[in-house]
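All protein chains but one are shown in place.
Coming up: chain A.
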Amino acid sequence: MSERKGLMGALALVAPVQAIVTLVIFIPALYVLWLSFQSSTYGQAAQFVGLANYSRVLSDPYFWRALINTAVVVLVVVHVELLLGLGMALLFASGLVARPLLLAVVLAPYAVSEVSAVVMWRFLFDPSIGIVTQALLALGLPTLEWAVFPSHGLFIVALLSIWLHLPFTFIILYAARLSVPGELYEAAAIDGASPWARFRRVTLPLLVPAMLIAMLFRYIFAFRLFSEVWLMTGGGPARQTEVLAVYLYNEAFRYNQFGTASATGWLLVIASLGLALFYLRKIYKEMFANAPA
């Protein structure tokens, strides 16, 4: 098979995938970039307005509220997940009875939809009948009034996001922990290393790449947070619990401001790219390193 013919054949095989992502994701995303420089509402002719949409978004206090909410929730959710996931990965790797069963238990939230999760957590924290509310009351602790206080609303959103996505972080870290060769621990044990030293000098350094990957993916996906907030608080009270995706949705589909919504959309894209820049560079180098020119 000639190389040229080989390449054409390979391109034909990747064509369906490339076509669908180009048509459904890439071109629309570029169109949003164009829209973000236009003044446009649904059904009206567009008009070039330069950066006016961006300056309108950036001077909107609701945008900043949404940005701060998103940043806080993402930072809390991703790092708590990382710590819990790491702890669970170490616990599972240390040998447990009925490990396959426990793995199924831990994976269960992965199957739950955001909508169902909201039903569950609303029920747990219901002000009058919630089992968690009752437990908090019994312990003399303050309860969550997520319909009244924005911070409570964001807290419960963060809690339910962690619950939904912990399986992902855990699996990545657990797989990485299992791939650490056992001989390393034997060698460390022979050298008389304490459990803490073994963790600090063997486990942790070898898990760092997986931790970075898990964090990166969770940053990018947590940044898109929409359904949990939309269904839990609707962004209220008084738009105080909106996150960026909810802000964008409201601008576009409630206020018909496609220009500012598009500008918000591109700010989201740029932020995602910024977060992933190091990762993209690494992948890029790896890909072109093993490809003969």
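Heads up, the rule we're going with is that contacts are C-beta pairs under 8 Å (C-beta built on N, C-alpha and C of every residue); 3 or more make two chains touch, one makes a residue touch a chain; residues count from 1.
Just so it is clear, contacts and distances are computed from a predicted model.
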Among "Maltose/maltodextrin transport system permease protein MalG", "Monovalent cation/H+ antiporter subunit C", "Tripartite tricarboxylate transporter TctB family protein" or "Polysulfide reductase NrfD", UniProt-listed name of the chain not shown: "Maltose/maltodextrin transport system permease protein MalG"
Absent-chain contact - pick from A:67, A:172, A:188 or A:207: A:172
Candidates A:45, A:139 or A:287 - the one touching the absent chain: A:287
Selected residue (touches chain absent from view) among A:112, A:136 or A:193: A:112
Hidden partner chain, residues of chain A it touches: 1, 3, 6-7, 9-11, 13-14, 16-18, 20-21, 24-26, 28-29, 31-32, 35, 42, 88, 91, 94, 96, 100, 102-124, 128-129, 131, 134, 163, 168, 171-172, 175, 210, 213-214, 217, 220, 223-224, 226-227, 230-231, 245, 248-249, 252-253, 258, 261-262, 265-266, 268-269, 272-273, 276, 280, 283-284, 287-288, 290-293
